[in-house]
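With one protein chain withheld, the remaining protein chains of the complex are depicted in position.
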Amino acid sequence: MRRVAIVGAGLTKFYRNVQETPKELAYEAAKMALDSCEMKLSDIDCVVHGTAPDAFDGVHMKGEYLSDASGGYRKPYMRHFVGGGSGVLSPIHGWFHVASGLFDTCLVVAEEKMSCAYPHPAGAFLTIFDHTTEQPLYPTLIWIFAIEMNRFMTTHGYRKEDIALVAVKNKKNAMDHPSAQLPGEITVQDVLNSEIMAWPVNRLDISPTSDGAAAIVLAAEHVARRVTEKPIWIDGVGWALDTAYWCTRDLYYPDYLEVAARQAYKMAGIKEPSKEIHVAEPYDPFTYKELHHIEGLMLAPRGKSVQMLVDGVFNRDGNLPTSPSGGLLGVGNPIAAAGLMKVIEIFLQLRTEAGKRQVPGKPTCGVAQAWGDLMQVGTVVVLRN
Amino acid sequence: MALIERYQKTTDISYWPGQIPMSYIYTAGRAGEKFFREIMNGRILGARCDSCEITYVPPRTYCEKCFARLEDRYVEVGTKGQVHTFTLCYQSFDGTRRETPSIVAIIRIDGTDGGLVHWLGEVEFKEVYIGMPVEAVFKSEGEREGSILDVKYFKPSR
Amino acid sequence: MCKRVAIVGAGTTGFRATTPDVSYRELTYEAATKAYFEAGIGPKEVDAFVATSEDFLEGYSISDEYSPDQLGAVLRPIYTIPGDFIHSLASAYMMILSGIGNIMVVQGMSKASNMLTLDEMVSFAMDPIYNRPLKESPHAVAGMEMARFLYETGATRKQCAQVVVKNKRNALNNSFAGHGALIDCEYVLNSQVISFPLTQMDISPHSDGAVVMVLAEENTAKRLSEKPIWIRGIGWSTDTPGLETRNWGEAVYAQMAAEMAYKMAGIRYPRKEIDFAEINDEFSYKELQHLEAMKICKKGEAGPLTEMGGTEIKGEFPVNPSGGCLGVGNLFELNGGHKVLEVVRQLRGEAGKNQLRSVTTGLAQSWRGIPTTTGTVVILSN
Partner (left out) sequence: MEITEKHVAETATKLSINDILGKKVLSVKWEPKLKYAWDNGPALGRYLAELKNGKIIAKKCDKCHRIMIPPRMFCELCWRPTGEWVFVQDTGIVNTWVVSYVDWKATRLDIQRGVRPITPAVIEIDGASKGMGILHHLDEVDPWKIYRGMKVRAVWKPAEERIGAITDIKYFKPME
């Protein structure tokens, strides 16, 4: 198997509304990624783009629309898609391109401009549900999270005030992130007192809607060693989807994520994830989701993640820092771009280039993960330096 | 095939109707903002990449070939051009048939590698040819609102 | 390349204008059942799956959610490519080369008949700032491209019409095809003008259907199939998406995708080394334009060659023996799937009355339709 490394990264500011078109956003991130490793567009053999529903940016076949701005002009260019998991599927899909031996370098871009959907993206969230058996009931995205959170809490006996600590931790971490949309020092009480959206989900349990883009450059070993002294290797990749009949699954545990994580760990030779992984970026569009995913990634035993959170294990200076970037709750959630932002955070952490966000102890192994669709997708990448 | 049971009667067959209810607002963007502000002044803006020797119309913040930043390379390109290709279209964007067809053309703005997709006016379809020189006809100043429709159409120029 | 990869199973429902008796789930299930049966495997033996879909064509805002069940891919590695079927094929091919697994499944599906506002959906792919406010039909883009193509190459409307006549006739002998017909050039030329010079008959009508294929690495392929069809070269490319700056006369995307595939397959003289081709003909002129872009014909040669019957089943270089998009139907993201399927059937000698004599290498090409400039090419050998 060819070794493939991340050698450069770029990322835009995340805001609720930006002036830039989706193309212009994608270009900013892609350009920064190339500049970061002093590569030119002509050094790039192929391009992949990860972006979530067309219904956000409001362009049918938006992968085509975004192609030139992602560096895809007259190059092999391909878009991939697993809803919210697309961001972390991006390095995986880029990895195929390079590991296959067909290409030596790959530019990986992820973009999302949710603010195009005006007055709100509700129609997009409504139409993720089954058109015949569910949409006539007018469900919304928040419900499905609340449904899952409720099941997760009642199964393990978790308390809302403990889960709220995720928002406190991530928003604080985000204060050190230059792209962050919603950083801040808040308290558990702030979360509990924020307006109820759909019990058990309050306003501050939710990540914002955002506009933003992110990009990384992948290279095969012989190129990677030439362009950087600190290549970060993609050592494990995993992804899986569960059934679309989401009401027939027990939502308390993300089986799809465990399947994806086992695939990635096996490839990376990881036997005891909680010991061998030093820093993690689990997907946190909602507070409980970070804990749900920490359990799915087998970084905490089932039913024990909340105690570890309360004990400070997941703090930036804890034993197993999670979302040191500030996560989606703090940095923002331009769906696919947010997933790739998480990969970039692990990349920077392993290069000890995360600045004020740097976790102590020179980490050597990290994992980034995203989730998507109807509580259904797990995408996992294991990185090492 | 592959299924054990299939419909045996046409009258049993059914469908479920629905839609994706969405509406959008798109910002013109960094380059677009500049372009449409100039359109309101009756001018057309392009962006020049010197190393690729390309002039984009409409302007972009980037060169798609070399990824150079072009934001300080916006240039005015004039309002004249040539018909690069054209068609007589009887259909609207939603597929409905139109009584009066419109002449749609790609106008290659002189001295550039880009142009605009727009209508041709003040000309009969059978008089149009590829390479025909044309110029932009703008709405009157008070009517312009920073849109591609501030150009009414292109007409033959002498 | 160190590993060889073959198609060892191909299943389809066939293609019809409407499929009112089954949902998208059953449609894919049928194609998958046939593909797995042909390969002699069950879904549990598959290492990873690739689905092909575009949200607005399925009517979901996140269509990939509904991909796993009908492929038997629940809790398995599967992702979606919003591209052409041949993109997905390339993605699965790269997974095998990467060492992710030995057996991959690729799926594509069209329920075009379920889209009630199809033209609006295609319009929705245009640039929202510069193009959409004109409220012009996407067919105007095809009309303009056709006009420029005829202008640059000297091809005639009659030669384009001949493509329609040929493909619809070929489709009569293809039991999978939904739009076969016996017509003449006059019929095409006299049909209603949509966007001059494009007429109603120059536009391929759409079809429903599904295709599922099983790919395997060499050793596995030889074990699973007596007639493995080898992927010798595959390529994909995207030109600029902007209408304003693109090259209107030539299909550069097809040229670049073909060059990539030829290089991989070690092909230097495509016209000689390839026996026949299934080429995207969503609009009649596209078949001619693509033939020239892929260097199977010189510029300006495709029209006359077609007029002389050179691309007929019995011609010098058969093109679209299946009937193409004009005869089988426009399948949107599945267009490439149908093309690959026909090449596989020809190379296996299973193409029935349209079977070509002693063919060993075939080319399948696709294009993503208006307003894109994305093309894919795959070269297969038996």
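Every chain is named by a letter (A, B and C) in the order it is written, and numbering of its residues begins at 1.
The rule we apply is simple: a residue touches a chain if its C-beta (ideal position, glycine included) is under 8 Å from a C-beta of that chain, and two chains touch if they have at least 3 such contacts.
Just so it is clear, the structure is predicted and the values come from calculations on it, not from any experiment.
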| item | value |
| --- | --- |
| Touched by the hidden chain, restricted to displayed chains | A, B, C |
| Candidates C:Ser53, C:Gln70 or C:Thr306 - the one touching the absent chain | C:Gln70 |
| Among A:Leu66, A:Leu126 or A:Ala300, the residue in touch with the chain that has been omitted | A:Leu126 |
| Sole contact to the chain not displayed, among B:Ser14, B:Thr100 or B:Ser140 | B:Ser14 |
| Sites on chain A contacted by the missing partner chain, in the whole complex | 8-20, 25, 28-29, 32, 36-37, 58, 115, 118, 120, 122, 125-126, 129, 131-134, 136-140, 142-143, 146-148, 150-151, 154, 178-179, 195-199, 201, 211-212, 243, 245, 247-251, 344, 348, 353-355 |
| Chain not shown, touching residues in chain C | 19-26, 29, 42-44, 56, 59, 68-70, 72, 74, 111, 113-117, 120-121, 123-124, 128-129, 132-133 |
| On chain B, residues whose C-beta touches the chain left out of the figure | 2-7, 12-28, 30, 32-33, 36-37, 94, 146-147 |
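Note that only the chains that are shown with their structure count from here on.
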| item | value |
| --- | --- |
| Which two chains share the largest set of C-beta contact pairs | A-C |
| Whole-Å gap separating chain B and chain C, where each centre is the average of the chain's CA atoms | 28 |
| Computed distance of Cα centres, chain B from chain A, in Å | 35 |
| Averaged-CA centre spacing for the pair chain C and chain A, given as whole angstrom | 33 |
| Junction residues of chain C - those touching two or more other chains | 56, 59, 61, 128-129, 240, 242 |
| Residues of chain B engaged with two or more neighbouring chains | 18, 20, 24, 26, 28-29, 32, 64 |
| For the chain B and chain C complex, residues of the former touching the latter | 1-3, 6-7, 13, 15, 17-18, 20, 24, 26, 28-29, 32, 56-58, 64, 84-95, 101-102, 104-106, 113-119, 125, 130, 147-149 |
| Interfacial residue positions of chain C with respect to chain B in the complex | 13, 20-22, 26, 29-30, 33-34, 56, 59, 61, 114, 116-120, 123, 128-140, 143-148, 151, 192-198, 240, 242-245, 248 |
| Of all residues in chain B, those that touch chain A in their complex | 16, 18, 20-33, 60-62, 64-67, 69 |
